[in-house]
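What you see is the complex with one protein chain gone and the rest in place.
Going in written order, the chains are labelled A, B, C, D and E, and every chain counts its residues from 1.
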Amino acid sequence: MKLLLINPNTSGAMTESIARVARSVALPGTEVLAVHPSFGPASIECQYDEAFAAAGVAEQVRRAEAWRPDAIVLACFGDPGLDAAREASGLPVIGVAEAAFHAASLVATSFSVVTTLTRTCITAERLLHRYGFERLCRGVHGTDIPVLDLEEPSEPLVQRIEQAARAALAKDRSGAIVLGCAGMATLCAELSARLQVPVIDGVSVAVKLAESLVSLGLSTSRLGDYASPPAKPYSGWASDLGWQP
Amino acid sequence: MKLLLINPNTSGAMTESIARVARSVALPGTEVLAVHPSFGPASIECQYDEAFAAAGVAEQVRRAEAWRPDAIVLACFGDPGLDAAREASGLPVIGVAEAAFHAASLVATSFSVVTTLTRTCITAERLLHRYGFERLCRGVHGTDIPVLDLEEPSEPLVQRIEQAARAALAKDRSGAIVLGCAGMATLCAELSARLQVPVIDGVSVAVKLAESLVSLGLSTSRLGDYASPPAKPYSGWASDLGWQP
Amino acid sequence: MKLLLINPNTSGAMTESIARVARSVALPGTEVLAVHPSFGPASIECQYDEAFAAAGVAEQVRRAEAWRPDAIVLACFGDPGLDAAREASGLPVIGVAEAAFHAASLVATSFSVVTTLTRTCITAERLLHRYGFERLCRGVHGTDIPVLDLEEPSEPLVQRIEQAARAALAKDRSGAIVLGCAGMATLCAELSARLQVPVIDGVSVAVKLAESLVSLGLSTSRLGDYASPPAKPYSGWASDLGWQP
Amino acid sequence: MKLLLINPNTSGAMTESIARVARSVALPGTEVLAVHPSFGPASIECQYDEAFAAAGVAEQVRRAEAWRPDAIVLACFGDPGLDAAREASGLPVIGVAEAAFHAASLVATSFSVVTTLTRTCITAERLLHRYGFERLCRGVHGTDIPVLDLEEPSEPLVQRIEQAARAALAKDRSGAIVLGCAGMATLCAELSARLQVPVIDGVSVAVKLAESLVSLGLSTSRLGDYASPPAKPYSGWASDLGWQP
Amino acid sequence: MKLLLINPNTSGAMTESIARVARSVALPGTEVLAVHPSFGPASIECQYDEAFAAAGVAEQVRRAEAWRPDAIVLACFGDPGLDAAREASGLPVIGVAEAAFHAASLVATSFSVVTTLTRTCITAERLLHRYGFERLCRGVHGTDIPVLDLEEPSEPLVQRIEQAARAALAKDRSGAIVLGCAGMATLCAELSARLQVPVIDGVSVAVKLAESLVSLGLSTSRLGDYASPPAKPYSGWASDLGWQP
Partner (left out) sequence: MKLLLINPNTSGAMTESIARVARSVALPGTEVLAVHPSFGPASIECQYDEAFAAAGVAEQVRRAEAWRPDAIVLACFGDPGLDAAREASGLPVIGVAEAAFHAASLVATSFSVVTTLTRTCITAERLLHRYGFERLCRGVHGTDIPVLDLEEPSEPLVQRIEQAARAALAKDRSGAIVLGCAGMATLCAELSARLQVPVIDGVSVAVKLAESLVSLGLSTSRLGDYASPPAKPYSGWASDLGWQP
């Protein structure tokens, strides 16, 4: 199967790094194409950044149509553009935040999220509510690590995340840690070894969920809310991205 | 005061029509500047459209900085780009969906929403949940009227909305109607007269809420989630929209 | 327009003080009539007090009918008698607690309430739940300041509120402060200046919401729950307050 | 034990009728004193009526102190004055709505409420939410029977309630019926026989709950929210009802 | 009336101890038969234990049919087998956890639970949610006391529970304590005296609720979810416990 991996920010280095993680867990027959938007922020650390990223995801879903992917993974913890990608493609589309939440809820009675900037906690909290995990997640914790510092994580940075995770497990009385940033994917194995609880990287889980849905023939419902977008004119730089009748 | 009214879609005619509604309810000293994004969909009828509209709102907030507005109103019922606009401007920013929900909850124990395409109900339902109105709103009802048909509404179209509203009041046991599209603003007076219950147009309410906040000196909190976006590079068509250090 | 401001307790001094705040934010054409019940507690600090205050609000709504108000504001943070006032008058009626919650939710992703006696937190918590703000409000905090001490607030008292507010912002990770007592209205500007976050006084907001609804022609729905009270005999001191057929 | 039964409306006939029901289920050693407020509405059919009734309950709690009751039951389905009565007396105080909801949740996975005026459904719905029964109750249904018609119920009136109950059980997929008015207490046995599901009259249940709490030595907590009211001046007709230091 | 008291674990000593508590609060005419399953764990401290206990409860409900009980009480704080017992018997069946939650919600605006092993908090939390008490209960607190240590509680153990209760009241701002283990029933009077707030033992309350329902003629609804089990073959050690056509 062909898996389109969209990194919603415009950092080429992070795109590659995430792609490596995805390929490392994919089945032998899974081909991964990793792309990022042609515009927008180098990292996504607030809702202003996210507004551009969601449009960038929509753009890349359209641009990649010719490649004929079987499924799509969105590799930013805010799941920007998730609904747009489902409408536009009709394919299975998995966001890494939702993927991580689903997995965490299968291996513990409750979990905690450890993320980057404290200000992004609100995004995670809203997603938890939308997806229904607001009770299973007992806390979202910021570390105030800038996202791009994760491109080449130092030992002090890893320790900072480790300590935040330990504090979260104790304070929240939870049993698993969700890493709240696609850029933390490369640290998952190390943190699992140190913490000795399930540590969940949404990128890896999203790849497996995408493969699972494809293998079961399950795809985005076209009945109702996720039907193809209505045809209409689009203007400006997006003029070729509107839906044609 | 100076009020920036952003129509998130790219229809000039609808921008003007909404601006007229806004000006008709504004205080004498309120100056209204109505704009729309330089790109994107002519109407917003699905989440794919909305992804572009949110970026368009973010763009217009930045482009209008030179005009030095005192407050911003976003005139699309999905409130696209609301958080981005708050972060980027630090001004009072009011979405027309939230405005309508707030007003409805002040004049009735519960309300119903009558909107355009049935597929957009999911957007209203998610907003109701995010804002906390999921119990006060007892139903969201689609009419499957295309948004652009509202530019010059015919009598049969008005009757269709009227009938949907009557059915909603009866089925939901509710006491007020929220019009679920900024394009319905021009019909509010007529529908109020016919239905004899409060009929709420979010555009009008948003203007009054914006004026109220400005007069009280209340503006978007800069502590925490709505602080200014972190500085970082932006690329592509959005390269001048990133936050500078 | 004519605005009836009902202070639900029987303190004449506090009635005047609240009236001054209301007049200071009202539009030039808004006339404010401030009244209080003819009976009941000098301050409202528990649910026993509130039971009398709600009946007092109902009494004053009836007594003021001859003045023909356009809207009513109830100036006690428990919003006592709110529903009764809506049924009895059919006018726009705004409670200061709901007003403050609505405003806070427009300027921050979440807010905290700082109130007087800790035992009144339960009242605020129940109102937050009824109105739908239980998720947007992240904490209600008592200071154990007696309500009547607010009539002439000393600097130590202001500092006590300020410190409670700072602690709340930090603990709750919130972005705005709601003052949980109408008697704190006079402190709003000072606390805003000190805290540098939106500090919200419900009296001021209620006045602007009342003006906004009146200007938009929106009033309490008469369909269903808020219809006029059924006619029936009333006895005792309230014998002239029953609804006549 | 001595049980104070307060009928919050001022109908002497209904007070007697409810007292008979209470006595018929009380233990041999339980003495029932039935009273009603000295003022206010002859029946409680809206929130305006209820505002007076809550103050009337508070009045009667104080007036009956000399009788030295062991527990109090409030016999109106809106549970008016419940918190005030708990604060003022420190005794076990049971409202008939809460009593009925508790019992219903013990004998069925879900229940339906059948009440009088449709406009009072909002009161039941808010109580269900406050007490936590909003999921266990699957529907609140009005019959638009005036409360005072229940003083001498005719067969057609009984049939109307019976039919509303049957419709509710089918539509709500529920297993028990809560009678949503203290005035329906006399019909409970007849309706149980006809419907062959648990039909719950809150007056009877409240008496048993009050006896149960007294026998177990459980009374209203004096720690925190239900402590005695703070001392303060009361004025007007209520001048002797304030708390003395 | 005849009350079947099922201790879901297999400790004979605890069965006797709980029976003594039950008899001490029962009405003179109430006969208590105390039994425990013929198999399973000596104490219930995790969900693995509980799986066996629920089957054991079902077994004992069937085995006791010949005794013709009028009501059943299940004396383990996880309420294992509650639904099965209702279906199988059609009698009033009360679990001690639900009983305690109901009572606590009648005497305080909120309560805290103090239980044995911290790992059992999840069970209490899920029950609170199922029954609708998730808002009225403000905290569930483990003491990590093994259940069987409660058979002969020492003073240090009592102090540990007392201290956990004091900490819970302060941290949760609650007004009553629910003892989260049937084995704590014997400590209720002592802890009440020390803490001076309502301390609630579910065993005692369950007995009174069972007596109350029986005296009111209320029993498990046979309409819908709690109808008799469908007839079908059962195999293995349970072969005589299936429902016969």
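Everything that follows uses one rule, which is that a residue touches a chain if its C-beta (ideal position, glycine included) is under 8 Å from a C-beta of that chain, and two chains touch if they have at least 3 such contacts.
Treat the numbers as computed from the prediction; the structure is a model and nothing was measured.
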Displayed partners of the chain not shown (whole complex): A, B, D, E
Among E:M1, E:A42, E:V158 or E:A189, the residue in touch with the chain that has been omitted: E:A42
Contacting the left-out chain in the complete assembly, out of A:N7, A:S89 or A:S204: A:S204
Residue in contact with the excluded chain [from E:T10, E:T30, E:T143 or E:S212]: E:T10
Where the unshown chain meets chain B, residue by residue: 118, 121-122, 129
Chain not shown, touching residues in chain D: 109-110, 135, 173
For chain E, residues in touch with the removed chain: 10, 37-43, 45-52, 54-55, 57-58, 81, 83-84, 87-88, 117-119, 121-122, 126, 129-130, 146, 148, 224-225, 227, 229-230, 232-239, 241-243
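Heads up, the rule we're going with is that only the chains that are shown with their structure count from here on.
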Any chain in contact with chain A as well as chain E: C
Interface with more contacting C-beta pairs, comparing C-E to C-D: C-D
Approximate Å spacing (C-alpha centroids) for the pair chain B, chain C: 28
Touching two or more other chains - residue numbers and ranges from chain D: 83, 118, 121-122, 129, 224-225
Arrangement of touching chains [line / ring / star / complete / other]: other
Every chain pair in contact, whichever chains are involved: A-B, A-C, A-E, B-C, B-D, C-D, C-E, D-E
